[in-house]
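Missing here: one protein chain of the complex. Every other protein chain is in place.
Chain lettering (A, B and C) follows the sequence in which the chains are written, and residue indices restart at 1 in each chain.
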Amino acid sequence: MTTLSPGILAALEKQAIELPSWAFGNSGTRFRVFPTPGTPRDVFEKVADAAEVNRLTGLSPSVALHIPWDLVDDFGALRRHAEDLGVRLGTINSNTFQDEDYKFGALTHHDERIRRKAIEHHLACIDVMDATGSRDLKIWLAEGSNYPGQNDMRDRQDRLNDSLRQIYAHLGDDQRLVLEYKFFEPSFYHTDVPDWGTSYVQVASLGDKAVVCLDTGHHAPGTNIEFIVMQLLRLGKLGSFDFNSRFYADDDLIVGAADPFQLFRILVEVVRGGGLNNPDVAFMLDQCHNIEAKIPGQIRSVLNVQEMTARALLLDRDALAAAQRENDVLTANAVFMDAFSTDVRPALAEWRQSRGLPADPMGAYAASDYQTRIAADRVGGTQAGWGA
Amino acid sequence: MTTLSPGILAALEKQAIELPSWAFGNSGTRFRVFPTPGTPRDVFEKVADAAEVNRLTGLSPSVALHIPWDLVDDFGALRRHAEDLGVRLGTINSNTFQDEDYKFGALTHHDERIRRKAIEHHLACIDVMDATGSRDLKIWLAEGSNYPGQNDMRDRQDRLNDSLRQIYAHLGDDQRLVLEYKFFEPSFYHTDVPDWGTSYVQVASLGDKAVVCLDTGHHAPGTNIEFIVMQLLRLGKLGSFDFNSRFYADDDLIVGAADPFQLFRILVEVVRGGGLNNPDVAFMLDQCHNIEAKIPGQIRSVLNVQEMTARALLLDRDALAAAQRENDVLTANAVFMDAFSTDVRPALAEWRQSRGLPADPMGAYAASDYQTRIAADRVGGTQAGWGA
Amino acid sequence: MTTLSPGILAALEKQAIELPSWAFGNSGTRFRVFPTPGTPRDVFEKVADAAEVNRLTGLSPSVALHIPWDLVDDFGALRRHAEDLGVRLGTINSNTFQDEDYKFGALTHHDERIRRKAIEHHLACIDVMDATGSRDLKIWLAEGSNYPGQNDMRDRQDRLNDSLRQIYAHLGDDQRLVLEYKFFEPSFYHTDVPDWGTSYVQVASLGDKAVVCLDTGHHAPGTNIEFIVMQLLRLGKLGSFDFNSRFYADDDLIVGAADPFQLFRILVEVVRGGGLNNPDVAFMLDQCHNIEAKIPGQIRSVLNVQEMTARALLLDRDALAAAQRENDVLTANAVFMDAFSTDVRPALAEWRQSRGLPADPMGAYAASDYQTRIAADRVGGTQAGWGA
Partner (left out) sequence: MTTLSPGILAALEKQAIELPSWAFGNSGTRFRVFPTPGTPRDVFEKVADAAEVNRLTGLSPSVALHIPWDLVDDFGALRRHAEDLGVRLGTINSNTFQDEDYKFGALTHHDERIRRKAIEHHLACIDVMDATGSRDLKIWLAEGSNYPGQNDMRDRQDRLNDSLRQIYAHLGDDQRLVLEYKFFEPSFYHTDVPDWGTSYVQVASLGDKAVVCLDTGHHAPGTNIEFIVMQLLRLGKLGSFDFNSRFYADDDLIVGAADPFQLFRILVEVVRGGGLNNPDVAFMLDQCHNIEAKIPGQIRSVLNVQEMTARALLLDRDALAAAQRENDVLTANAVFMDAFSTDVRPALAEWRQSRGLPADPMGAYAASDYQTRIAADRVGGTQAGWGA
């Protein structure tokens, strides 16, 4: 069995991957959302499910919230609920894509009333952060246009900058603004923050507390994502990851499910650039379990990240550097692939047990009665989803 | 002003583009459906809106229905309603993507009960066709899987063939089965009918009454769609078009909006292959007006098809053939581009007037009180959408 | 250490992957071809290099030839040379992309003189096959056009069919015509055989001895290649693979280098569909070692195929089928991923040794003096490349 060195295990022990509250709610495509028994009706139940993932894996000590989906009257109570279950409340995600007013834009809107409303929404999110103790305000800008001519892209870019400046001004000393980019969807012609370059120039103009969020699904076909990871780390602006995977567009599949080698390459660059276990670079999932079971879906996801991190840490960087110096393409690639090809699962299982965790978290969840229990308990009410 | 020859005008006069009933209902993305005033509450109102498009353009004499969205107790009454408004009921579209049972497949499902149910749904659609006088049963197979290993793709393909055979056996002598293909969505790993090749081999095994539907949005990036048009016409299996356009994935934008030159090239191949005004090759729209006004959206769409058809008919095929024979790449391309670059709009406007149609159907609609009226009248009830 | 069952080892023992003679010659991009010391000057030296790959791996008992690049006066002598080195001459590849006459087409050309010449070239290839004992005539049709209007795609398709019929008529009873498809390049607007559907309908019209070649690099971004493997096996028309890998277009990188999981999925479908060690489904490499060492590049390639075949054979199909029957998406995927995640390299190394092969063929080559020897010996003359 491959053994993992104490250094690698120490690095893995610190790993933390934030779970998105919405992964536990229902989701689907524009064609259909399939409900499932036991789906949470509110954020308290979502946090409970997230805590269960953490209990079995030790990998997910915090939960990201989405406002207004997870709005509650008493965030102090929610925070205590989380802490009682051994997890923290994490990133606060704003939402400017489901209000009638935002049909044609929010932070970019030409109507000052609507733009003001969108800015205020973000200030309210900062208030939530103050209550939850969250550090990061994550902004995914679901804005854009569907038809050429529909909008003036330049004016929108300038208004976006102004809006972000106003929001940034309200951040506390230890808070951050994290700007996500996305190639397309829900807009089909243009997206106001379509690529890392746009997110970068926007946050760079704001200041040190503004950084970029890289969602692994939000790129054009063929994009070398690990290059972007490298570049943003180099620029000191990689604030967080939204992990997921995809075959086509923003499929939001389980991270590592579509292209495990890509996930490995990304994590190799994270390690290379000092991004592992670096508080400046948050790891988070952003996925949709449309047809698979949600809690095991999250367990599988964090295990996939852990497994690929272990493989990335196995990379023999001295041997790699030596081969690179010789322009020995095949040896360098062989060193690289050797780390990827190594099966670290037995070593990870053994190590998990040594830490009092189940060797097989997926099996442990299946063997537990958690799913049966929530399916029985969570009856009545409205299951949480993107619209609630 | 460019003039259109009598031959071209005669061809244009015969042109018919079927409208989809669902284009008049609400639609959106997985993130949000924005409702609009005046949206139909039922299929009678959808047909009325479609008839309005036809009244202003003379281009859309029929309306496609979607079952169960457009299910009514008395299709005879619906048929008379349509005929009173000057239009016909057209293609019947089945739906196997919104029933809980179909979460993991329908015509391909390994559970014989569910597969039987899906087949029966199609037989019920044929019953509707008998009542509406429709010729075509269109099957878009929204089936597939999200994760490698989830399903046995080969077994599904075989079961699909068996299901289609059973449905095919119930077609009347003048009825057709039209099988659409789609690259991805709502499935993200594999789609059971992802490409024209699969649709072709499936329908070819059924018989002469089974043909392929080509949706212009359902292809991988960079696909030469007019090549497929050419090939399917050559094989005698191009049964119908679902027209729309897209920049990225299946954006379902107005046909011709994203790449008018592509629409031109497609129509050039249609003309070349004898597909224009050929009853075997149905023209239909399949679009979503997520943010733009729906009725004018449909008017614009049929006008775009008409305009590009006119340009395609302007192509000087003798000059083109001569340049091709000489391997004169630039002259051949120049002849081709000359047709595309010609502004046929004034000639079309004049011709429209000569036929008693408004020169500017978009302006005529805007000047009419139709929108105001339906917004005022259609109050209460539930607006139609994909879920209803 | 994972152990491989006798059944798996028996399957692996039969595996044969044909090497392309041109992989040992120089290749490059349109910008530059970098020569390397020891590059063969003729096909005798190419065959010697291929034999060296086979000597170290036991995986590549045959060599594909490219006509006219590998044309010799005495194919009997070449055949004996190969056999003396323990390999056979395999597939004969025609070439219709480097003659001035073929600038605008060959088997599709409107000029009957040129089309006749292209057909005759293929008949000459069949003569070579008779001399070499080759079974397969592989046709990659590098034909198409660069500008819309340049050619009549339909006429070309019909002429292609006629050309193929004439060639097919000359095949011996045990010979096959294998038609490759390619999405684009060297043509940029249209390719005459761009997709599996076109290759399929062309060969299906010819007869049982005509089959499709699937080059893993010749697809649009996002294409589910294993689906095509499944479909062609289902249709009995998957004649051969051209293995390679790519990140963007037809990069011709080492198979398995860009997306090892994709290679695994392809091999799972090969096994599923009865294509493994099936003489009807030939395995071949088609790669370009532009910057890496060529002989080790080929060794690495066949080892990659072997390794992924071993993983594919490890798939627990009973467990998979059980999970699929339960619609248990995550368990099915877990069973699938378990096979992929298993490190079979130690078991393969041990097995290799048991067969008298080096445990580490890459290391054995590096430790040998073969490269030094050919670099010293092969001085003078013109190194082989695509133009020679």
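Operating definition for what follows: a contact is a pair of C-beta atoms (placed from the backbone, for glycine too) under 8 Å apart; a residue touches a chain by one contact, two chains touch by 3 or more.
Bear in mind the structure is a predicted one, so any value in this text is a computation, not a measurement.
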Check: shown chains touched by the absent chain are A, B, C
Among A:53, A:171, A:335 or A:348, single out the residue that touches the unshown chain.
A:335
Quick one: say which of B:37, B:86, B:222 or B:274 touches the chain that got left out.
B:222
Thinking of the whole complex, not just what is shown, which of A:2, A:150, A:166 or A:368 touches the missing chain?
A:150
Quick one: say which of A:231, A:277 or A:368 touches the chain that got left out.
A:231
From the list C:24, C:69, C:168 or C:189, pick the residue that touches the absent chain.
C:189
Hidden partner interface residues of chain B, rising order
2, 221-222, 224, 247-248, 257, 259-262, 291-293, 296-297, 300, 307, 329-330, 333-334, 340-343, 345, 362
Residues from chain A at the interface with the omitted partner, ascending:
103-104, 110, 145-154, 157-158, 183-184, 189-191, 194-198, 200-201, 219-224, 226-228, 230-231, 233-235, 261, 265, 269, 272-273, 320-321, 324-325, 327, 329-330, 332-333, 335-337
Touching residues (missing chain, whole complex) on chain C
27-32, 34, 97-98, 100, 103-104, 142, 146-148, 183-186, 188-189, 221, 246-249, 251, 253-254, 257-258, 290-292, 386
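Note that only the chains that are shown with their structure count from here on.
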Need the CA-centroid distance for the pair chain A / chain B, whole Å please.
38
Between chain B and chain C, what distance separates the C-alpha centroids? Give it in angstrom.
40
What are the residue numbers in chain B that touch two or more other chains?
103-104, 146-148, 183-184, 189, 221
